[in-house]
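The structure under discussion is supplied below as structure tokens; questions concerning it will follow.
All protein chains but one are shown at their positions in the complex.
First chain written, first letter: the chains are A, B and C, and each begins at residue 1.
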Amino acid sequence: MAANNSSQFGVETTVLGADEIILNMGPQHPSTHGVLRVKLKLDGEKVASSECIIGYLHRGVEKIGENRTYPQFAPYVDRTDYVAAVSNGLGYCEAVEKLLGAEAPPRARWVRTILTELQRIASHLLWLGTHALDIGAITPLFYTFREREEILKIFEKYCGARLTTHAFRIGGLQYETYGGFEDEVRVFCKDFDKRIDEYEELLTSNRIWVERTRDIGVITAEHAVAMGVTGPILRGSGVRWDIRKAMPYAAYDQFQFDIPIGQRGDTYDRYLVRLEEMRQSRRILLQAVESIPDGPILARVGKVIKPPPGEVYHSIEAPKGELGYYIVSDGTTQPYRLRIRPPSFINLQALDRMVQGHLVADVVAIIGTIDIVLGEVDR
Amino acid sequence: MTNPFDILAPYLPDVLEPFILPLLQIGVVFLGLSLIVAYIVYAERKILAHIQVRLGPMRVGPHGLLQPIADGLKLLLKEDIIPRGADSFIFWLAPVISVMAAFTGFALIPFADNFIVTDVNVGLLFVIGISSLGIYGIILGGWSSNSHYPLLGALRSAAQLVSYEVALGFAIVSALLLSGTLSMSGIVKAQITHGVWFVFVQPVAFFILFVAAIAETNRNPFDLPEAESELVAGFHTEYSGFRFSLYFLGEYAAMILVSSIAVTLFLGGWTRPFQSVGWLDFLKYAPVALFAFCTYWCVAHERKMPRAPEWRWQRLMLLGLGGGAAVLALVFVAVPPVVDAVQGVFWFLVKVCAFLYGFIWFRGTFPRYRFDQLMRLGWHYMIPVAIANTIFCGVGLVLWRSLGWSFAGSLWIGTLLTLLVALLLSGQTEAPEPTVTRRGS
Amino acid sequence: MVPTTHYLMLSAALFTIGVVGVLTRRNVLIILMSIELILNAVNLNLIAFSRQLSDVTGQIFAIFVITVAAAEAAVGLGILIALFRTRETVNADEIDLLKG
Partner (left out) sequence: MFYLFNFYVLAALTVISAIFVITRRNPVHSVIFLIITLLSLALLYVQLQAEFLAAVQIILYIGGIMVLFLFVIMLVNLDVVARQAPFNRQWHIAGLAALVLLGELVAALYWGRGTPTLPLAPPTALQPNTELIGVTLFQNYLLPFEIASVLLLVAMVGAVLMAKRR
């Protein structure tokens, strides 16, 4: 080839034997969703193995947490999975509440559930649009962003921010909901299932889409469990595990909803699982806005948050999987140790197993189906 | 109908006549095409935008009508970058080949009866041959960039083009068998003689030609050479400015060229729909209706525009366009020979535009094939079906010529046999299965 | 009109250039291209004579020559690829061993 052994930002190939090539995708590559670098060892056309090289977006979020007071750190967690900031906030606030032994009042829990489910839908919509774009369908992106926009408008009206919301406070909510909040959620839910049908019309039975995703990136239930993979990927492989059901938090124990699971654990199943999850989220939303209780929105946690010494691990079902916060308190206003268990980071481990034996074009689809956010992988 | 350029013939010196008339035609075709290409890009952006619930270009001129000009100027004025280590001669040559291959083909396309730059008796072979030269623009551009993405894109593209050219060739053969000539205008005339467009007796060949045409022009769902999620922009990743615009021009001109070939071979070229049906003669006023609609559209949109002074130019422009269209419509009504003169070109362009709309529609709808899937589709499905179609088309022709069966009937027997083969072939590939994910409890 | 001799001259020149290429270049690819030049010189001869004798047979033979050229190119390039894979070279004078 024209320039072997030349390394560029985008791609780098080295001819090893006549057959084995190392292809470097990223960190500046349009479909690695940020600054992921994947080193692929190719056996001819097929991927023999892969290696993820991460850390390009490392900001030391966990270390920052140890140098900030508990409330001060809350906005930082929004910057980990920046497309699902509300879920991050929920996980952190509940973890600190658990450490304090406090519990948010019912109204706060209900509002938290509504916002988190909206966030789940928004995150899945973003995933669907970009995943379809990776596979070459440009139109779904605009459809999904149309709906995501509605959700972001609700966030903006609620807390003034669209992306990095900092929606919750330790002990409950900072703000009371605005007038017409429930109605807006209701209006959103009213035609959202029709919108999902619209996406399905474009993709689900589209022969090219099926061919591109069916049996691509298969991961079996055993492997998924062994690797600690969570979220839609685990459920796509047929494991019915959802923390909202298994260890209910916020107000999830109050609502009826189903956990969709796949059978084959391939990209197509994960696609269907996520679509169904959006429908279930809509179901939760409809129940929640009907039953939202009145009352205070903030528990009495005091002005200065100073948890007793001890440690806590609290996890929630974020859109991408299990999001856990492990906090060690030494009795001061700052955590002694703070550790985030980000779903993307753990799920990304499965990439190597998923891409083996597939073609380079499939790697793009598989990275898309894992639904990683590099802010969360690198922290 | 006569060649509109022949009007000039008596005024020219005899020696120059054989040079000047073709040159004039070439000039008209070239300029017209460049304009059409510019506005095809605009149409693509607008149509895609409307498919994707957005507006598309709206700022430059009323409804973004001047956007192509702005884009062209921008591309012309951009810095011209040649990557280090690139082979500068080939880097310069490649886009030129791309454009030349696409534009030269038009010399053999009959836009109307007698409106053809040169009517060679092997015209069809020449068009196919020359348009296949476009592949050099792609391979050489990808290779000379001295970069990996362009190289991979170029190799993919070359493999794809070579594969689908086979299917394209077989699809063309059936039109050839029906008309018994390789001359482009002869093929249209054969369709007039038979009184039926070949698409109605050879639908499978038309379909294969259509799919192969999409693949040949690297359009979605076969746009792998430019798969942005995998190969950035494919073979023209390193190109910018004027050279990039040349590629752009060549790509869209190639789209129009393959559409023109398909229209000529299967959709009756310059003939209006149902030319043999007398009472549909009023259709010859379709250009009038089109321009009248343009006038209506312009006026209606001018009404909707804000009255603020900064909108004055936009409003004036729209009104001007509407007025121009109205004048044209009036001329068509008032002077019947003019309507007759534009008939051929009008219907030809209408059909080409319908084709191009299909191209754009697909782009807004389909995901992209993977490379091996694309190759499998080409070699395992398209080419066998195309070969079967050619054979059964021949069988149909024998039935017609030797046994005296009806033309359409015998060809439809061939088509049905082809469809049978296609069905057998598709039985081998896996049909999309029902969804397996069901809600649990 | 152009005398047929002119075409023959051109053909001779082309043939010779092809022969020079085959004899002097090291790169097998260029050698194959030179062979194409030689075959084209032959074609030009055939077609020129077909024109002069107004007999289409010359053109038929040119078609056969093109067929042979296609076959030659395919096999030649196939050999070249196989060769490059085992010997990492495309130079004709480095291929001097009988065992690979």
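We adopt the following convention: a residue touches a chain if its C-beta (ideal position, glycine included) is under 8 Å from a C-beta of that chain, and two chains touch if they have at least 3 such contacts.
A quick note: this is a predicted structure, and the numbers were derived from the prediction, not measured.
Q: Please pick, from B:65, B:116 or B:140, the residue that touches the omitted chain in the full complex.
A: B:140
Q: In the full complex, which residues of chain B touch the absent chain?
A: 87, 89-90, 93, 120-122, 125-126, 128-130, 132-133, 135-136, 139-140, 143-144, 151, 154-155, 158, 162, 165, 182
Q: What does the interface between chain C and the hidden chain look like in terms of residue numbers?
A: 1-10, 12-21, 23-27, 29-30, 32-34, 36-37, 40, 43-44, 47-48, 50-54, 56-57, 59-60, 62-64, 66-75, 77-82, 84-85, 88-93
Here, only the chains that are shown with their structure count from here on.
Q: Draw the chains as points, connect those that touch, then say whether the picture is a line, ring, star, complete or other.
A: Per interface graph, the chains form some other shape.
Q: Centre to centre, by mean C-alpha position, how many angstrom separate chain A and chain B?
A: Taking the mean C-alpha position of each chain, the two centres sit 44 Å apart.
Q: Just give me the whole-number Å value for how far the CA centre of chain B lies from that of chain C.
A: That gives a centre separation of 37 Å.
Q: Would you kindly tell me how far, in whole Å, the mean C-alpha position of chain C lies from that of chain A?
A: 62
Q: Please list all residues of chain C that touch 2 or more other chains.
A: Within chain C, no residue touches at least two other chains.
Q: For the complex, give me every residue of chain A touching chain B.
A: 1-3, 8, 10-13, 29-31, 45, 132-139, 141-143, 146, 202-212, 214, 236, 240, 258-264, 269, 272-273, 276, 280, 359-362, 364
Q: Under the touch definition given earlier, write down the residues of chain B that touch chain A in their complex.
A: 48, 51-54, 85, 143, 146-149, 151, 220-221, 223-224, 227-230, 232, 363-373, 432-433, 435-441
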